[in-house]
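Reading through the structure tokens given below for one structure.
Only one protein chain is missing; all other protein chains are in place.
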Amino acid sequence: MTTTDTMPAGDDALLSVRDLTVGFGPGGATTVVNGVNLSIGAGEIVGIVGESGSGKSVTVMAMLGHIRAGGVVRSGEVRYRGRDVLCLPPDELRRYRRQTVAAVLQDPMNSLNPVRQIGRQFDETLALAGGRTATQRRERAVELLRLVGIPDPQRQLSAYPHQFSGGMRQRLLIALALANEPEVIVADEPTTALDVTVQAQILALFAELNRRLGTAIVLVSHNVGTVVELCHRVAVMYGGRVVEELPAANVTTGGSHPYTRALVAAIPGLRTERSRLLPVIPGYPPVPGTLPPGCPFTARCDRVTPRCRDERPPTVAEAASLRLECWNPVPAGPGDAGSGAGAGNEPGPTGAPPTRPPVTVRDGAPAIECRALVRHFAAERLFRKRGAGLVRAVDGVDLAVAPGEALGIVGESGSGKSTLARLLVGADRPDSGTVRWQDTDPASLRGAPARAARRSVQMLFQDALGSMDPRATVGDLVAEPMLVHGLEPDAKRRRAAVTELLALVGLDASAADRRPVEFSGGQRQRIAIARALSTRPAVLVCDEPMSALDVSLQAQMVNLFATLRAELGLTYLFISHDLALVRYLADRCAVMYLGELVELGPAAELCERPLHPYTASLVSAAAATDPQDGQVRQRIVLRGDPPSPVAPPSGCRFHTRCPIGPLAHPDRTVCRDQAPRLAEVAPGRLAACHFAGELRLDPGTTETAAVGSTS
Amino acid sequence: MIRFVLRRAATALLVLLLSSVAIFAFIRAIPGDPAALMAGPDASPATVAAMRRQLGLDQPAVRQYWQWLSGVLHGDLGSSYFSHAPVASLVGRGLAASGALALLALLLAVLLGLLLGVAGAVARRGVVRVLLSGINTVSLAVPTYVTGVVLVLLFAIYLPAFPAGGYIPFLSDPADSLDSLVLPALCLALPVSAVLARYLKNSLVEVLGQDYVLAAQLRGVGPARLLLRGALPNALPAAITVLGVQAGQILGGAIVVETLFAWPGLGSSLLQAALNHDYVLIQGLLLLSVGAFVVIQAICDLIQAAVDPRMRKGLT
Amino acid sequence: MTTIEPSPVVPATAPPATGGARGRGRGRGARGYLRRPAVVASLVILLLLVLVAFVGPALTGQDPLNQDSPRLLGPSAAHWLGTDELGRDLFTRAAYGIRVDLLVLVIAVPVALVLGSLLGLVSASSRLLDAPVQRVFDVVLAFPSLILGLALAALLHPGVPAVIVTVIVVDTPIFARVLRTAVRAQRERDYVLAERLLGVGPARLYLRHILPNCLGVLIVQTGLSASMAVFLEGALSFIGLGVRPPQPSLGVLLNASLTYLQTRPLYALGPIAIISALVLCFTALSDALQAHRWGKR
Partner (left out) sequence: RRPGTSAIGGTTSPKPGGTAVLAQSADIAPTSVLAQNLPNLVLQRLVWNTLTEYDHKTLTPKPSLATDWSWSADRRTLTVNLRSDVTFHSGRPFGPKDVVDAIERQASPPTGLTAGQLKAAAAAVTGVEATGANQVTIHLSHPVTNFFDLFEAMYILDSESISDLVAGTSFVGTGPFRFGSRSPGVSLSLKKNDKYWQSGRPYLDGVEIRVVSQPDAMVSALRSAQIHLASNLPGSTVETLRDNKSLVVTALDTQDACWYVGCNVSIKPLDNKTVRQAVAYGVDRQKVLADALGGIGKVTSIPWSSTSPAYDSAHAGTYSFNPQKAKSLLASAGATGTALHIAVNAGQSVTRGIAEALQYSLQQSGFTVTIDSLQDADFTARLTGAKMPGLWVASHGFGQMSPATLLTGAYPFNSAKNASNFVDPQYATLAGSVFEAASDAAAKSAYSDVTGYLLDQQFVVDMVSSSYTYVTQSLQGIGYTMLDFLNLDDAYVA
């Protein structure tokens, strides 16, 4: 073990953060980034992982020369070509941002100007670099949209941000960052809202940029798998410090820091044991400003030594890691996933996480069901309606969820998952088709009965904060449904019930008096759950409830979902782009493509043996980033442009990208001419494919998978 | 769009009809007698009665209303009691004068409002902030009838750059016409610009804190562009609503300003007609004012929809 | 049903406040608001004005209606602001004028605020009532405020009550309209959908959730309405239909002073300064309240 220099990458670094300390609050007293060192060499891809609030965003923002209002740089600098970016005069800073670095911000929903057409926003960015005529800029914009897989780019240039799905907006931001081919791209959670296939595509895009143009990339992510796949080097942040820095390849095999290990262990994979709860890191990340004098991870670490509490560990170079701050590192060795941290919150006698409580799917009328559901969006234009610009967001979906069942919905970004969820809970009205809740048609109800019926079907939003009145306290938010439905008319008992509910989702009673902004992302999501539960619902529809959470929070949430389901007999409809998560949580899984269901079947089986080629591509992508999956797998990267939802392809909608369709087998005209129906292919398994089950994903038989795919 | 215009036009007609009843009843509820006024203070009651008969004021109100309305429907707005000129021609002339004034005032108000609002939102230096809020406060606080007199004193008498009042039709002498517009338009614009600036500043401050502004900034977009193309369009809808509402107040302010500057516009005509109880003329003028307001509201809604695509839902 | 152990999710004893993108300002609540320098300054000025209004006359020992002094005197020890064209003490009249304008403000603006907010909410929440209410407002808003004031003054007899009613009639639709726009913007937000899905009824949704989130525009408009009320009072006095003479009001004083703007500019300065101070205070208070809500400097 040797103590290393604070500047490990030496002076050949393109961009380096040195000893950066940033504080917020009056005088910057609350330290959130505490002496961070990080450097990016030219053409290097560096990943930053860590729990929520560990200072990742603040650090990468500083690389762009930006500190959010209220923040103070207490010491340190960000060096680029010998100059401190944080001290650049405004016009030089602007030049630096135009030519050198580009950023993808963390919040895709709000990072595009809502009143400007996408095309204009691209044009503006492209014009900043100069040297292109208006037509060239337009061509480049189209090219960029195509690059990130936005269907029908010509048309989309005149659309406004609100007309895009969450994942599409995220891709637009990425495209904007690529626009002027910067030297460095700083991407803060660029793939959180993306489904696995698109995510794979974006990662491939990054990789290609890096290869072709030597673009350096800083990738911040919760998703360890993604980081490992793409990056050369990974920095693990905790409590405002980089606690470990290691080559990407070493991350899954186990870092030396207990925190790194715990982080990796918390990720559900495609092979995770479904009968057990996920291992989680106990406790919470430290509150900024109250950092202990020693190692910040002390409170949650199972390898604590007496020094840990009082002395900051020195920065050393270890065998497996480039840089490490730990008094008692985990000895190098292959992934004993459970050994690093608490190996699960409450280690059972065997050291494995507790078993997951059993659940039963009940018989009877479906808790929620829809028939031939259709929702088309018209493009809103002021003066003319160009063409029949109908976006077929949901185009004839049949689905039934039995009481007590958990159904997962996965699918490409923009395939209509959110729209379907909104239709199912009655937030939006279908153009045709019906929704039934426990045999009643909510559309037929008005006024008070409708509100009463609502009680049984609740929704969790992707953006938990946005779904809560910013001015209300948590107590009010949770108590309100009980009040309006008359479930708990007595104020005192209502308060008691609120405390009980908060405890159920693992929150302290004192949380009731605070406002949602004062909580971390995971806590907000729990508040949202508590609120949904306070109506005593039968069905919970969750629209990507985890995508904004870091892995350890995600694991906690997943466990919560699993426990609540057993406890309350809830029916789940669980939308996610994380196949592994869906596999772990759901009984059955539905796959959507371009507004239609293409496959439906038991979750585990579906992941083992997908029937539809699209599902197969999803599974392959998920497997490729599965950090617990030791094998290197072939990944099916879909070819061709994603089709426009305005004019979906004829016949099978997937045929333009299908690895076993007319692209690979020109004789298969049936795919082009005839739309396959969702039919039972095997017992309990439905697929809408003329050649269902043909594409296999066994590790050995990569031959078939190679059709129309690259690695 | 076309459906929107048609629907708005239909409601506008309804509004006009209803407001014509309201205006008719309202105006006549005000105590006073135009006949007495016309006959003069030394007139005998008999003279006044004759005058009433001549003006048709001895008829039942419903009958008077019906006669007026049927006239209006046939395109005849009646004649002023006092000048005997057809209301339509008086309104037309007033419209020309007021239109010029209102347009320039609106332009000035928007420019000044934008300037002050934007400056207020981005000003960092304490001195600048104090100065801006000072200008804003004075524009808000000092009533038009004072600003008018002060402006005239300063720019027409001590520093004779502009005429003290009077209207010169644009066609008769464009340069002089513009000269004569400057002071009244400025006077009218100041309070409106102050209101606009306040709303604008408020929403701008909110918008400037949004992520998309930050995102653009991090792309290296310059401050001017960031403000004008990035933030401003998002802040405009609130300001446009206020401007639309202010449109009515512009007319109200115009009464004072036109009176102060001897400007023969709708405002001063309205005040004179109201004070004289020139019923037919008031009815015509107020009807026009309501009509103009309805149109302005529709235009505001359209502008809002043009600026913010999310507002387009209700339009089609 | 088995009771689950809370252990798997580890109860948060001290949940950290993370990701607070919106920093919190200095202290929350009324206390923090009252500590802002702008607020302190405004309140001090307002207090001074109120003091002048209620204690001032006692200090000078003058009667605002007494006409025994020589006319148009300049400021002196006996007459701090001089005398008017009828020989009345201007300081005392200004003090009484402040009372009148404060009375108008304190009654008319809150009434218009409440009434306008209710109507704005009704209009924004009910598709059925929206068009009628808005069209009625179109008519009222299209009426120049001065003409409304003139008519109301004639109907109710000129005086403070007529001024108050006029301010209410003029301001109510403005409040209603700005609120409606704000409400409609709020309605697009996710939390409204969430509340609705929870089964929250429209009354509760609008009053308890949307309205509090729209307070910003109402605050701004309240500041503006205060200045507009002063203007309207003066404009009505300008055409002789404001408060009942010989009662002083700031508008009356200002009007009377206009004749002497050249010969005795100091005459006008008093009322202008007072009105400006009033308006400045109200706008500063509303600005600070707005900033306070957003946790800014």
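Order of writing sets the labels: A, B and C. Residues in every chain begin at 1.
Following the convention adopted for this analysis, a contact is a pair of C-beta atoms (placed from the backbone, for glycine too) under 8 Å apart; a residue touches a chain by one contact, two chains touch by 3 or more.
All figures in this text were calculated on a predicted structure; none of them were measured in a lab.
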Going by the whole complex, the chain not shown touches B, C
Pick out which of B:Gly117, B:Pro143, B:Pro163 or B:Pro309 touches the chain that's been left out of the picture.
B:Pro163
If I consider the whole complex, including the chain that's not displayed, which of B:Pro31, B:Pro60 or B:Gly126 touches that chain?
B:Pro31
Have a look at B:Ile240, B:Leu260 or B:Leu286 and name the one touching the chain we're not showing.
B:Leu260
Taking the full complex into account, what residues of chain C touch the chain not shown?
65-67, 71, 85-87, 150, 153-154, 157-158, 239-241, 244-246, 258-260, 262-263
If the missing chain were put back, which residues of chain B would it touch?
30-45, 47-48, 51, 54, 80, 82-85, 90, 93, 149, 152-153, 156-157, 160, 163-167, 259-262, 264, 268-269, 271-272, 275-277
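Rule of thumb we're sticking to: only the chains that are shown with their structure count from here on.
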Inter-centroid spacing, chain B versus chain A (mean Cα positions, whole Å)
53
For chain A versus chain C, what separation do you get between their C-alpha means, in angstrom?
47
Tell me, which residues of chain B touch at least two other chains?
209, 310
Of all the residues in chain C, which ones touch at least 2 other chains?
22
Listed in rising order, chain A residues that touch chain C in their complex are 24-25, 52-53, 68-70, 277, 280, 282-288, 345-346, 354, 357, 425-427, 448, 451-452, 454-455, 457-459, 461, 463, 466-472, 480-481, 484-485, 503, 505-508, 511, 517-521, 523, 531-532, 535, 556, 559-560, 563, 566-567
Residue numbers of chain C touching chain B in their complex, please.
22, 131, 135, 138-139, 141-147, 150-151, 154-155, 173-174, 177-178, 181-182, 185, 188, 216-217, 220, 223-224, 227-228, 230-231, 234-235, 238-239, 251, 254-255, 258, 261-262, 268, 272, 275-276, 278-280, 283-284, 287, 290, 294, 296
Quick one: which bits of chain B touch chain C in the complex? Just the residue numbers, please.
11, 14-15, 18-19, 22, 26-27, 29-32, 133, 136-138, 140-146, 149-150, 153, 191, 195, 198-199, 202, 205-206, 209, 237-238, 241-242, 244-245, 247-249, 251-252, 254-256, 267, 270-271, 274-275, 286, 289-290, 292-294, 297, 310
